[in-house]
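One chain of protein is taken out of this complex; the other chains stay put.
For reference, chains read A and B in written order, and residue numbers begin at 1 within each chain.
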Amino acid sequence: MKKHLLLWAAYALVLVLLPSLFSSVLGISILNQMTIWILFALSYNMMLGQGGMLSFGHAVYFGLGGFMSVHALNLIADEVLVFSITLIPLVGGVFGLLAALFIGSFSTRKAGTVFAMISLGIGELIVASSLIFVDFFGGEAGVSGDRTYGPAFFGIEFLQDSEVYYLGAFWLFVATLLMYLFTQTPAGRMANAVRDNPERAEFIGYSTRRVRFITFCAAGMFAGVAGGLFAINYEFITEENLNALTSGRVLLMAYIGGLGFFIGPIIGAVILTLMNSLLSNYSEMWMLYLGILFLLTVMFLPKGFAGFIMMHRAAWNNGKMGSLVLPYCLTALPAGLFLTAFIGMVELSHADELLHFLSMDLANDSAFSWFVLAMLAAIGAGGVKLARPRLAAAWEHANAAAQEAKS
Amino acid sequence: MSILTLDSVCKRFGSTEIIRDVSLAIEPGEKHAIIGPNGAGKSTLFHLISGRYNVSSGAIDFKGEAIQNLPPYEIARRGLARSFQVTNIFHRMSVFENIRCALLWSEGYRYSFWRLLGKQTALNARAHDMLEQIGLADKADLPSGELAYAQQRALELGIAVASGAELIMLDEPVAGMSNSEAENAVALIRRITEGKTLIMVEHDMNIVFDIADRISVLVYGEIIATDKPEHIRSNTRVQEAYLGEVPNDA
Partner (left out) sequence: MNEVFIFATLNGLVTGLLLFMLASGLTLIFSMMGVLNFAHASFYMLGAYIAYTVSGYIGFWGGLLIAPLLVGALGAGVERYGLRRVHSYGHVAELIFTFGLAFLIEELVQFFWGRDTKNYQTPELLDFALFTLFGQEFSAYRGFMIAISLGIFAALYVVLTRSRVGIIIQASISHPHTVANLGHNVPFIFMCVFGAGTALAGVAGVIAGPVLTTFPGMAVVLGSIVYIIVVIGGLGSLPGAFIASLLVGLLQSYAIAADAGMPELLEWLGVSFERSHPLNDLWTLKLPQIAPVLPYLLLILVLIFKPTGLMGNREE
């Protein structure tokens, strides 16, 4: 119990300290995006990781929550509503919940492919309607609002992005805590049981449909809260925030991070937000890299990055982590070289004549440039091949020892 | 009064009739075994009683209430629990969680999302108690998918009986076990079904005659005999079904 309290305190502390570490405009802007995406990815994990429901339309709840929040901002600006904008995420949450209550009432009967297809259909339906109902969704331009109206919150008017960060971090902390606690309740545990074995769950007294419905609604609500944070941060929202692209992105985050673990989506959201905001500045190809990263994760790390970390528990328990460090480095170095050369080739093929890469000036019409990169890639690939047996042996050793200790 | 009665129950899949006009009455506290050749419809009968399949016709009463065609969870809530022939557990959850989940409904937790399981001392104590009984206390935190086969069968049994149901149905509880494992399992079944009603399907005749108060013989979807074990042994129709044709003089 004490250990848990410490972890939560550390989490809060990190959230509070982050803006001091990354205080640049770009830094704060990335942190703000992270709060939104972490919260959204956690809510997605509730659905897929905890409840076993593969949704291709989770952005619906995020987007609807966001649209209602922007409309609420406008009503506050018009003084129709009078409350502090710090409560806007609640507006998003309520409408995310309402949407989930309605859609979940008929879509949670089955999990698996049928559920996935219904979620896809509903997602497309909402996107199509958003282009029809222009008054509410603002057409392709979207709707915009202004977060600086309404009663000030202890003198804070949210003119600065850093003020918005603390607001987002607060809601993120509260939501993370609530989502974690949900996993510890009868409903949360039964969600796992239904995910693992829906048939047996029915024979111990639970309606799988009701269990899924509860998880579905909770996930929809937290997605709505994330949508509310989005509304406050960007002060506008468009049809793009509820379409399949956004749904796909949150699926990517949760999966790359690791579905089975509570912390997984947080890792995934951090990685993808960083890639999105940093890589996109350097390369037009970043979506391509993202696609490759995703496929490699699905193929080689089915439990995501969190799962990869957790794989080392046995070795850690047995104090054998040290023996893995050197083999890891020996594999990672050539792998990094291969990756660098590969990226170099991708970038070179799309460069306008000259590419400044690794303090080399490469020309895309010079055979020599291509030759250098190809050689680097070959050396890297060869190095990985040489280092792999050693890594495998070290891994075997560390885990075998751990098993002995267990028995 | 009987705790469970089946009245002319039929089940058809398309045009094939799997269960034909089965009637049966089980008394409270009785240990009842259902035997029969492979493909006789024993598992189907279990599925009909426990709500996995709907009946095509006929009625099933449990404690004086009609339960035919109710969903499985409604039947389970009324106090009828079952195990499965093929191990059917929550494989990604820990052994302890498996048992605790099986306890939740009967302990009145329903779908609550405001109570933390960690704080439910009585519930957790009961789950641990159950683990002791099925001999898995030292495996409590292991993911149930990693258990050995016999241990998974013990867990399967534990999930079925944990809720404290009055009527317990076991589908081939010792299938695939070694002799010593089966012996342990039988002792376990005796212990945890004490004072309760038991219906079980089993192929091992030693175990059947050892445990059962009464035996029903199911052949081609029909019950051809229901009687005390000693009478079943001498029943010619049963011998016919099991040994093939009894030599015919005519």
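Just so we're on the same page, a contact is a pair of C-beta atoms (placed from the backbone, for glycine too) under 8 Å apart; a residue touches a chain by one contact, two chains touch by 3 or more.
Because the structure is predicted, anything quoted here is derived from the model rather than measured.
Peer 1: Tell me the shown chains the invisible chain touches, ordered by label.
Peer 2: A
Peer 1: Would you mind spotting which of A:Leu177, A:Leu288 or A:Ala400 touches the chain that isn't drawn?
Peer 2: Residue touching the absent chain, from the options given: A:Leu288.
Peer 1: In the whole complex, not just what's shown, which of A:Ile38, A:Ile122 or A:Leu172 touches the removed chain?
Peer 2: With A:Ile38, A:Ile122 or A:Leu172 as choices, the missing chain is touched by A:Ile122.
Peer 1: Which of A:Leu251, A:Leu362 or A:Val384 touches the chain that is not shown?
Peer 2: Of the candidates A:Leu251, A:Leu362 or A:Val384, A:Leu251 is in touch with the missing chain.
Peer 1: So which bits of chain A touch the chain we can't see?
Peer 2: Listed in rising order, the touching residues are 48, 52, 54, 56, 106, 109-110, 112-114, 116-118, 120-122, 124-125, 128-129, 132-136, 244, 248, 251-252, 255, 285, 287-288, 290-292, 294-295, 298-299, 302, 346, 349-350.
Rule of thumb we're sticking to: only the chains that are shown with their structure count from here on.
Peer 1: Provide the C-alpha centroid distance between chain A and chain B, rounded to the nearest whole angstrom.
Peer 2: Comparing mean C-alpha positions, chain B is 44 Å from chain A.
Peer 1: Give every residue of chain A touching chain B within the complex, in rising order.
Peer 2: 1, 181-182, 184-190, 192-193, 195-197, 199-207, 210-211, 214, 218, 260
Peer 1: Across the complex, what residues on chain B touch chain A?
Peer 2: So the residues of chain B in touch with chain A come to 50-52, 71-73, 76-77, 81-82, 84, 88-93, 97, 100-102, 104-106, 109-118, 159, 163.
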